[in-house]
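Have a look at this one before I ask anything.
With one protein chain withheld, the remaining protein chains of the complex are depicted in position.
Chain IDs A, B, C, D and E follow the sequence of writing; residue 1 opens each chain.
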Amino acid sequence: MVWELELALYGLLVLTSVIALWVRDLLAAVASLTVYSFIAGTLMALMGAVDVALTEIALGAGVTGVMLIGGISLMRRRSSD
Amino acid sequence: MADQLPALIPVPLLVLSILAPMVGLWRQKLAFWLAIATIAFSTAMSGWALAHVIAHGPMTYKFGGWEPPIGIEYVVDHVAAFVSLIVMAVALAVVVATRRMAEQEMQGRQGLYYSLVLLLLGGLTGMVVTADLFNLFVFLEISSLAGYALVFLGGRKGMLAAYRYLILGTLGGAFYLLGVAFLYFGTGTLNMADTLAILSASEATTAISAGAVFIFIGLGLKMALVPLHLWLPDAYTFSPSSVNTLIAPIMTKVGAYAMLRMFLSVFPDGYLVDEVPIGQALVVLGAIGVVFGAAAAFRQQDIRRLLAYSSVSQLAFIAIGIGLATPAGFVAALLHIMNHALMKGTLFLAVMAVRMQTGATEVPALTGLGRRLPITTAAFTVGAIAMVGIPPTAGFFSKWYLSIAALEQDLWVILAVVLISSLLSAAYLFRVLERAYLVHSPADMDGTNDELEGEARRSRIPLLSTTWEPKIDVLLPLVLLAASTILLGVFNVAVVRHVLEPGT
Amino acid sequence: MTDRHDSVLLHFVVRAVMVPAILLFGLYVLVHGDASPGGGFQAGAILAGGLILSRLSLSGDEGRRLFSRPRLVMIAVLGMFLYAGTGVAAMLAGGDYLDYGVIAFESIDRILPIGLGRREIGIFIIEVGVTLAVFGTLALVVDYLTEPHDPEETEG
Amino acid sequence: MIESSPLPALAVAVPLIGAALVAALGSMPNVRECVSIALALATLGLVVSMLPGTTDGRVAEATLLELSPGINLALRADAAGMLFATLASFLWVLTTVYSIGYMRGLEEQKQSRFYAAFALSVGAALGVALAANLLTFVLFYELLTLFTYPLVIHRESDEAIRAGRKYLLYTLSGGLALLGGTVWLAQMGIDTTFSEGGVLGSLTGRDGTVWALFVLLAGGVIVKAAVMPLHSWLPAAMVAPTPVSALLHAVAVVKAGVFGVVRVLIFVFGVDLLRDTGAWQVLAIGAAATVVLASLLALRHDNLKRRLAYSTVSHLSYIVLGVALLGPLALTGALLHLVGHGVTKITLFFCAGAIHVRTHRENVSELDGIGKQMPVTMGAFALASLSMAGIPPFVLFASKWYLGAGAVDASAIAFLFVYIAGGVLSAGYLFPIVARAFWRSSPSFTWSGWHGEASLKMVAPLLVTGLLALVWGIAPNLPFSFFSLATQVANGTGGGA
Amino acid sequence: MEEVAARFPYFMIAILLGVGVWGMVGKRSLVKKLIGLNVLQSAIILFFINGSIREGGTVPILFHGEHGNAEDFVNPLPHVLMLTAIVVAVAVTAVALAFLTRIYREFGTVDEAEILSEMERQT
Partner (left out) sequence: MRALGIMLAVATTALFVAASWDLPDRGDPHAPANVGVGPEYIERTEEDIGIENVVSAVLADYRSYDTLGETFVIFTAGVAVLFVLIRRGRDDRQA
């Protein structure tokens, strides 16, 4: 495993997580969280945990994303902080 | 069947929780009977397990037939059987007593309600009997999720309280999981006995100590240890009456029990005191919590909130007992787990009965209660006296054992804290009792109590002139719980000698 | 969602290609869980995802009729019972809870001779149970979460 | 010689269990009061039946169950305990009769609660008297606090509630201090079964520990004994109905405190240990100061019950001082004073109550000429006043004689003067009342109509106790052998003097 | 460099944990709290998976009939645990969202401070 690639992915993780918490647009935040989960899943696959990666992408990114979007679609899109 | 006992405590609760929504779909009222039958069965199994353990020593159970540490193991020892019996017995009494309140509060969702109750209890008993660190986490989450949802339905304020409870509870669960990660990476096993053996044989490392700290924070959140108690007062105050009556006596106790498990069967003797100062932290935070909780309780107007802060204070007692990390301390902590479950069960049940009959929850509105609901108020009084710790009620003996355990280590401060907290408890509970017994309802006030009368009027709850005791299904569990606080106080030596001392 | 105009292309792509593909993939993940990555949870999540996708993108979907809320509850409960019941069956057969080794699964193998061991059959049964439970629960949850709120209805 | 017997347990259990019966009979006042009297008589019978054994040195003991590993709930009828138990159960009979008259006379509210709490309080007081070890003592001591609380707040007025809070604050704090000391002893593994030479012999030489224990244990009991500055709950508690004051001040609570001082000082610490450490001096000086100060305060109060309350504070410290002197003579005097003060002070309170019922007057200045209206009552009052002042041959003369002799014996002459001053002051605050009652008639105020004596139910008990103050002065062994018991205790424990 | 290569994931995970806790405690929006919770859970999962690595190990799937040789595969146990943890995270998220939906219907906002002031106003 190339550690530079890993480092880059971790960097992206931090970036997306901060974005998810920073942006005021909730939809963007959720999208960012989905990307975060997806990258986390990729990292897991790189580390040999393919089962976990599949689950993280199906459940963590997929289902969570759908649920969050479903939930916030009923709300005001802008968040106060 | 005796060899299947360990699994028979939590598994029926879980399995039949699946059935409850379906039964509720068919006939709402049947869900209650399903739940009560299941809880009664598990209670009986817990009792049998306790008898079996006393007679034949601890039992182990291998799920899937796999030897630990390959598979998941359950261990029912004295302590586990004892705590699970307490949890189930109190839950049985409370669920019986809250039937009509739940019918009122859970209109149209009784099937789901009883399903969640069974899941909650299944999760809690699973936490009690498990001997696997990760399995503990799974059951912790089952019980927590059920708990969050149950708290939610208490009206507008309950919603935010439940959400905060969810966030902080999950934070606690996450920290516990993080701690388990460090333990696993340090030992390579998840089985408690195995962990204990490996840790005893090896040197302490920073990673394992840090794992212990994470576990401490996580379980501290679950057991509402000051300053991690923030979720508790709102969750207890704003949840439905049928729910807070159920969760207040048992839920935090199981968190405390899990903390105790770490001391007893995960970390080697003295590890959590010598290598990483968790025992000390528990003692210090406990001492602060005892005084803080009691002082905060004194200022509350809502009786449920008052009792919630009193829970913070009483749990801090348990924390001190655990933190002393001596057999005497553990005995005191376990005894108080039992006593507090019984006392809080009595008190919250009495408060629920009062709310059911009169709608009152604020202290000023309790005026003249002693005349209108004499038996309920008497039960409340017994609970309150036990809370203050007047002999021969159960509460006195927890204080007794805790003081002895503290003095063994020359912790004079703890003795002082125990004594002062008794006085503070007396202050906030007699405030309620005074109101309940002494001041007549405004109808027959002769004007000598202008100040008090005005206060009673200001609390907007109507003071009914004619109210009567709740029906027998509420009264009987209430009286039984109240009587048990006295009986188990008088016969505490039997509990200590046959159950607690062999277990610690 | 009722007043949305479905484009023909979207209709075709989703209904004829994506949903079947997703459902097929879900089943594949379930059946091959013993040899390749995946298992009950993933399969259940993927199946639920397919259902949700069809619901979100299409109106008047027959998926709504086929998987009505009561049916989803039934599916979830059935899945849970399949799992928990297997454990109880092991208990009744004299073993510990969830010890598939003691259940006489041979009769199943005789009917459907695929040459699996007792434990493999046990694993397969509980994986199916997990799939059903996860599918039913998640679909139900998302269904409730995305339900639009009528302002007239007041909640008690 | 100790022999196992159920009698001590029965003596405590009868009033405690009977209280439930009394409470249950609330709808039938006559039956309820008959039951109350029957309970009191039964209890007295049980206690007295143990007397011969105790005076012969055959001590009855009942061990009930384990309270904590190694510590039993045990009751034992030893000489000191029997002294207090007999006094309490005997006066309970009289107080019950008196209460019926009083409560009916005033048509007080919640009489069932009153009688039930009364029975519970006496039961707890008997438990305090007969407790065989410190933990059992603490248990009943706390229960006594709890059971007397409803009596203190009986009137349910704001003032009563405030008094109740104060009462709880003081007595619970005292109980907790006592508990602290008890826990400590239990933790050190010391068996605290009361024994005549004390049980802390193993602590000889560890002065710091002994002092700390002394502060906790003695501090705990002197709250109920109302030694200054821990006395202020007692005058406040005077809002209670008069029979309660009579019980609180003559029988149950304060005597339990004083009796606790005997138990703690003599039977736990032991004479020798206290003498070595010198801890007794602190207590003796505090008690001596209380004797004088409380008497001076009593002079200033016009309210009759308050005056009596301060008088009680003063006289309790006589006893505490007597115990603290640690000699056999002083101890005999203290125990006699415990009995004598009980019977004397209860007479005074009975009289105050009778006056209140008939005239609704509570202040000394309003009592001019009342002796002509209520000659029997005021006669008994006069007898009791003479006794309080320590005039021979009244009972409190005998006790003061021994107390004074004890002070001389302990080469602490200063305390002898304290006793004398206390007697003079007692005369100073009580004799004027008698004088007013008999020899003065108010010019500005005439008695409207003939009041006359209170009902027989009230007059008979106060006459009995008033006469007993005289009888026991002459023959203190009649009929309960108080003197023998007192000397038995003193000889057993203070022998080293 | 070697040291960093071996250690940096832990530091990154530490940062992610911090971000998650910050989101859960420091954010006023209830949705952001939930997002923080998900970040925290994922970080813990990554930590577990990091601990499952074995030098030279590969995906823990055997060939049919092969006897597994421990040196050739990464540790499967953390994977199993993390499957559970992911499911728990999803379950918590579902419940939290159900709460949020009701809260939004009730208060018209998901901002903690606004909800509190709304509650003040009502009582």
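Heads up, the rule we're going with is that a contact is a pair of C-beta atoms (placed from the backbone, for glycine too) under 8 Å apart; a residue touches a chain by one contact, two chains touch by 3 or more.
Fair warning: this is a prediction, and the values are worked out from it, not measured in the lab.
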item: Of B:Gly108, B:Gly359 or B:Pro374, the residue in touch with the unshown chain; value: B:Gly108
item: Of E:Leu17, E:Val31, E:Leu46 or E:Ile115, the one touching the omitted chain in the full complex; value: E:Leu17
item: Residue among B:Asn135, B:Thr326, B:Thr358 or B:Thr504 touching the omitted chain; value: B:Asn135
item: Subunit C residues that touch the omitted chain in the full complex; value: 33-37, 39-41, 69-70, 73, 76, 79-80, 83-84, 87, 97-98, 100, 117, 119-120, 122-123, 126-127, 129-130, 133-134, 136-138, 140-141, 144-145, 147, 153, 155-156
item: For subunit B, the residues touching the chain missing from this view; value: 14, 17-18, 21, 24-25, 63-64, 66, 69-72, 107-113, 115-116, 119, 122, 126, 132, 134-135, 138-139, 141-142, 145-146, 148-150, 152-153, 178, 182, 184-190, 198, 205-207, 209-211, 213-214
item: Footprint left on subunit E by the chain that the document does not show; value: 6-7, 9-11, 13-15, 17-19, 21-28, 50-57, 60-73, 75-81, 83-84, 87-88, 90-92, 94-95, 98-99, 101-102, 112
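What we mean here is this: only the chains that are shown with their structure count from here on.
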item: Shortest chain-hopping distance from subunit A out to subunit D; value: 3
item: Longest centre-to-centre distance from subunit C, chain (CA-based); value: D
item: Inter-chain pair with the most contacting C-beta pairs; value: A-E
item: Computed distance of Cα centres, subunit B from subunit A, in Å; value: 37
item: Centroid spacing, where centroids are CA-atom means, of subunit B and subunit D in whole angstrom; value: 43
item: Residues of subunit E whose C-beta touches two or more other chains; value: 20, 34, 59, 61, 78, 83, 86-87, 90, 94, 97, 100-102, 106
item: Residues of subunit A touching at least two other chains; value: 50-51, 55, 59, 63, 67, 70-71, 74
item: Subunit B residues touching subunit E - in the complex, by the definition given at the top; value: 134, 138, 141, 145, 148-149, 152, 156-157, 159-160, 162-163, 166-167, 170-171, 173-174, 177-178, 181, 184-185, 190
item: For the subunit A and subunit E complex, residues of the former touching the latter; value: 3, 6-7, 10-11, 13-14, 17-18, 20-21, 26, 29-30, 33, 36-37, 40, 43-44, 47-52, 55-56, 59-60, 63-64, 67-68, 70-72, 74-76, 79-81
item: Partner subunit B, residues of subunit D touching it in the complex; value: 65-69, 73, 138-139, 142-143, 145-146, 150, 153, 156-158, 161, 164-165, 168-169, 172-173, 176-177, 179-180, 183-184, 186-187
